[in-house]
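What you see is the complex with one protein chain gone and the rest in place.
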Amino acid sequence: MSDKTSKGNFFEDFRLGQKLVHSTPRTLTEGDVSLYTALYGSRFAFNSSDTFAMNLGFEGAPIDDFLVFHIIFGRSVSDVSLNAVANLGYASCRFSTPVYPGDTLKATSSVIGLKKNSNNKTGIVWVHTEGTNQNDEPVLDFVRWVMVPKRDIDAPAQGFLTPELDPMSATKELPIPSALDLSGYDTELSGSQHLWGDYETGERIDHIAGFTVEEAEHQMATRLYQNSARVHFDAQMTKDTRFGKRLVYGGHVISIARALSFNGLGNAFKVAAINGGTHAAPVFAGDTLYAWSEILGKDQIPGRSDLGALRLRTVVCKNHSAEGFPYRSGEDEYDHTVVLDLDYTVLMPT
Amino acid sequence: MSDKTSKGNFFEDFRLGQKLVHSTPRTLTEGDVSLYTALYGSRFAFNSSDTFAMNLGFEGAPIDDFLVFHIIFGRSVSDVSLNAVANLGYASCRFSTPVYPGDTLKATSSVIGLKKNSNNKTGIVWVHTEGTNQNDEPVLDFVRWVMVPKRDIDAPAQGFLTPELDPMSATKELPIPSALDLSGYDTELSGSQHLWGDYETGERIDHIAGFTVEEAEHQMATRLYQNSARVHFDAQMTKDTRFGKRLVYGGHVISIARALSFNGLGNAFKVAAINGGTHAAPVFAGDTLYAWSEILGKDQIPGRSDLGALRLRTVVCKNHSAEGFPYRSGEDEYDHTVVLDLDYTVLMPT
Partner (left out) sequence: MSDKTSKGNFFEDFRLGQKLVHSTPRTLTEGDVSLYTALYGSRFAFNSSDTFAMNLGFEGAPIDDFLVFHIIFGRSVSDVSLNAVANLGYASCRFSTPVYPGDTLKATSSVIGLKKNSNNKTGIVWVHTEGTNQNDEPVLDFVRWVMVPKRDIDAPAQGFLTPELDPMSATKELPIPSALDLSGYDTELSGSQHLWGDYETGERIDHIAGFTVEEAEHQMATRLYQNSARVHFDAQMTKDTRFGKRLVYGGHVISIARALSFNGLGNAFKVAAINGGTHAAPVFAGDTLYAWSEILGKDQIPGRSDLGALRLRTVVCKNHSAEGFPYRSGEDEYDHTVVLDLDYTVLMPT
């Protein structure tokens, strides 16, 4: 029998300092943009309209930040998380150079942390993943950590380090696209009159609309990102998992959250950073998702009076309206309806 | 709690003469064209093939007329019909400047009619919606009217006028693209030998094939158009509506009708006008749709011998073959299988 198929990496395959060059560089196109619109229905004019984006100093409508995230994340799956038992978290995600149709993205990851679990069956792997375009300009980088099983219970770990993370590092030095000029920003076309100055820390917003997830949709999304994790696609194999069915890729839920957040945050035209994210519970086809957001903080941007940053928490609930802002049911416990808790930073005109 | 989410307009929010600038201008691309093909499978060579369209004097394959319609319609939903109880009708829809991939469309609507209903709970709003491209050229305009609830039963209407409509106004002065030259029209490549002269008023055509609607498909279509009406996407909320489930966007049915009509009307390469349309019954995922057409009239085009217009009625039935041409079951009543009754005008080589 052949040994040519990849079974993914196990805990003992990772080595501190190891650099993983991920395969399948990906040219993003207008086709990807249209599919992304069809999958999520996002209405931010900045990503929908060349003319709107050109009025802000861009060469055309940049590709949605989370589509870029999913493409870079997708590259890393076969090397980092094909065997992951759990995606434990993200942090320090910075969106840098804007991506346009025609750009080709590739990704590498560095192993920055390793910790064997006490059960000796699994370990935690931290990676710093970097995405670049065809000119080797950085488009996105983030840290994520996953729990990965060992292949051989007796194999030694290739290093031991719990990295010190500053989840807010991207937000502390926000990457503002140099082209950005908000003097031509049109709030009729953006769809909201509410600007940075109108939001208050602590304010909560119910995004109202619901979004029912279909198998064909999350599968098409996850394949568009060339994310090859089997749990999303194989109804037969997942019958024998604890859920008994296909699991929706967590990033699909993030994109749904962003699309829903348009109603209430219509001028949050650009995601600048993800500070942290937790998938509190799994999502399956048939679930209806709702979202609400809280303004966690407001930051001025040094040297700019036209632009401010909002730090947001967006929470997604399943099969339960976001009215009442369901969140925690105990100190360390999420309400049973919560599936996503996302802490991120957006840009908004002042 | 935040007041930043839009709940849409209620009857008393509309004012006679009011102009609504709709948000989110939309750049249409080849990606949208491919999705439209995947969603409906339309086979008109004019919209599928750059070379075929260039042989008729165009710069490339224009974007399907109904895709343009859905994009313009989609812009208007959040201002006009987010709260609509019923979409009562369309009329006087004129397709003007052809739209190509790369064009950016935006839309505005003027309130041209208001009528409070005698129950004092709802009213009818007529709007004239105009879509333009990035050069401010008109691409499409139409009148539609919707029944909208009042927020406050005691609020006064901001005007009273039932507009006099001429539904046929677009067909009376057909907008023929100036580039159009049919001398290179190839009936082998178009897929039909039947030209304008071969059709007779009163002739009926069974388009034969059936089309089963899936949730993922109508949701992706409706999100592609950035139509944000909740009833199409939210299985949980719609459990409590009178249908108990998600409702298919009426425009999805129109595009299915047009795609099915290829078999029998293969040379109706361009839609020039919609004279009127009625959604006679709701469509849900799982329904199988069939279509038939009747030639309502034939018009010559002043100054052109290569081109004629056909006025068509296309009727869509659900879960019942179009054989036998089901239509009316009484003077004012549709047969229970009928879901769409569309009166429109197409162009065809003579």
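Labels A and B are assigned to the chains in the order they are written; within every chain, residues are numbered from 1.
Just so we're on the same page, a residue touches a chain if its C-beta (ideal position, glycine included) is under 8 Å from a C-beta of that chain, and two chains touch if they have at least 3 such contacts.
The shown structure was predicted, so the numbers you read here are calculated from the model rather than taken from an experiment.
Q: Which residue from B:L20, B:V143 or B:A216 sits in contact with the chain not drawn here?
A: Only one of B:L20, B:V143 or B:A216 touches the chain omitted from view, namely B:A216.
Q: With respect to the chain omitted from the figure, which of B:S34, B:Q134 or B:S169 is a touching residue?
A: B:S34
Q: Return the single residue from A:L56, A:L224, A:L289 or A:L310 that touches the missing chain.
A: In the complete complex, the chain left out is touched by residue A:L224.
Q: In terms of residues, what is the contact footprint of the unshown chain on subunit B?
A: Counting over the whole complex, subunit B touches the hidden chain at residues 29-35, 37-45, 48-52, 60-61, 101, 188-192, 194, 198-199, 203-212, 214-217, 220, 263-266, 286, 288, 319.
Q: For subunit A, which residues touch the unseen chain?
A: 1-2, 4-7, 21, 23-27, 29-32, 34-35, 78, 101-102, 104, 106, 134, 214-217, 219-224, 226-228, 230, 233-237, 246
In this text, only the chains that are shown with their structure count from here on.
Q: Please compute the C-alpha centroid of subunit A, do the same for subunit B, then give the distance between them in whole Å.
A: Averaging C-alpha atoms per chain gives centres 36 Å apart.
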